[in-house]
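The other protein chains are all here in position, but one chain of the complex has been omitted.
Our next item is chain A:
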Amino acid sequence: MLKSDRTFFLRPQDMIGIAVLAFLLIVILPLTLDNFRLQFVGKYLTYAFVALGLVLCWGYAGILSLGQGVFFGLGGYCMAMFLKLESSSVEATKIQTTPGIPDFMDWNQITELPYMWQPFNSLTLTLIAVILVPALFAFIVGFAMFKRRVGGVYFAIITQALAAIMTILIIGQQGYTGGINGITDLRTLNGWDIRTDSAKTILYFVCVALLIACILIAYFVKSSKLGRILVAMRDKEDRVRFSGYDVANFKVFVFCLAASLSAIGGAMFTLQVGFMSPSFVGIVPSIEMVIYAAVGGRLSILGAIYGTLLVNWAKTSFSESFPELWLFGLGGLFIAVVLIFPNGIAGLWQTYIAPRLGPLFGGTAARRASPPATPPAPPPSGSAAPAAAE
């Protein structure tokens, strides 16, 4: 029986890890934090969806995207468009030149609801769009780049450019997107007022439930053969290609999956915070999201969640007291992660704490106990002397 041999996609230590996180989010935090602080946690958790996608995409597959804010934003905007339409009923907007369309359209002399907005009259279509629009966009970008074997730094730069382009586009197309102010003044979801404290508490729990569902999806992908192919690709892409795999397809898949996860976070953000604006789409938020995953540990699904919570908690506390210093703090944190603990909090946990707790909590204890069975490799003498005629 192999140690690696298992039938269920969650190992015992994974189940414990998820249970601990669930307990923290569902019981401890709601009991210890006031409503105001809990809403902050709910907002942080929406970024955790992005970090989760980055663990799969960057940590496992080695594809660093500096444009995850685009997908977070697409998900958020899809949701915001629905909510905005609902709060722009003819009755509520009767003082406008054209009643029944969002206020910012009216201010921009648009007299008819654009085609792009029509599907967002339906909640079902909106929920589908939240998942599919970002995935489709990621598919187009991913397909174009990965089939041409664009990767590494070039991919990162292009995704960063996408984040910039998306921001410019949203700001420029004010009549269709609400411009730099974003889509604001969102009130109800199918008649349910989302601005009340009780609604926000419920949305917090919905957000936690969705996050845990997404964590399970991430674990499923990680433990499937596809997860191991991603790791293999990160290490030796050519070997995977010459083992009969179309490498680009796997990259496109994981990029799309990360996009959809980010978008769910974006949609939950809109619901909980009550607006969506281009400031969550651009380069800076996209890089911040990478830092969350890096601090938590880009190879750890749960680590990325804790990383997101921690960095955001630090951001809120620091920027309350020293608003100017926060960006330096964030930069310093990123440098520290890269230089001192490259596997983030999860790496520290696995190296120092888990081995003391036994295999149920970290799983690495058993592996660490068995040292390399063979001596280190002799240096390969690549070009041994050719001696055909000797």
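One rule holds in what follows: a residue touches a chain if its C-beta (ideal position, glycine included) is under 8 Å from a C-beta of that chain, and two chains touch if they have at least 3 such contacts; residues count from 1.
Criterion: contacts and distances are computed from a predicted model.
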item: Protein name as given in UniProt for the chain not displayed, "Vitamin K-dependent gamma-carboxylase", "Proteasome lid subunit RPN8/RPN11", "Urea transport system ATP-binding protein" or "Sarcosine oxidase delta subunit"; value: "Urea transport system ATP-binding protein"
item: Per the touch definition above, residue among A:204, A:253 or A:306 touching the missing chain; value: A:253
item: Selected residue (touches chain absent from view) among A:64, A:229, A:290 or A:345; value: A:229
item: Interface with the unshown chain - residue positions in chain A; value: 2-5, 221, 224-226, 228-229, 231-232, 234-236, 238-247, 249-250, 253, 367, 372-390
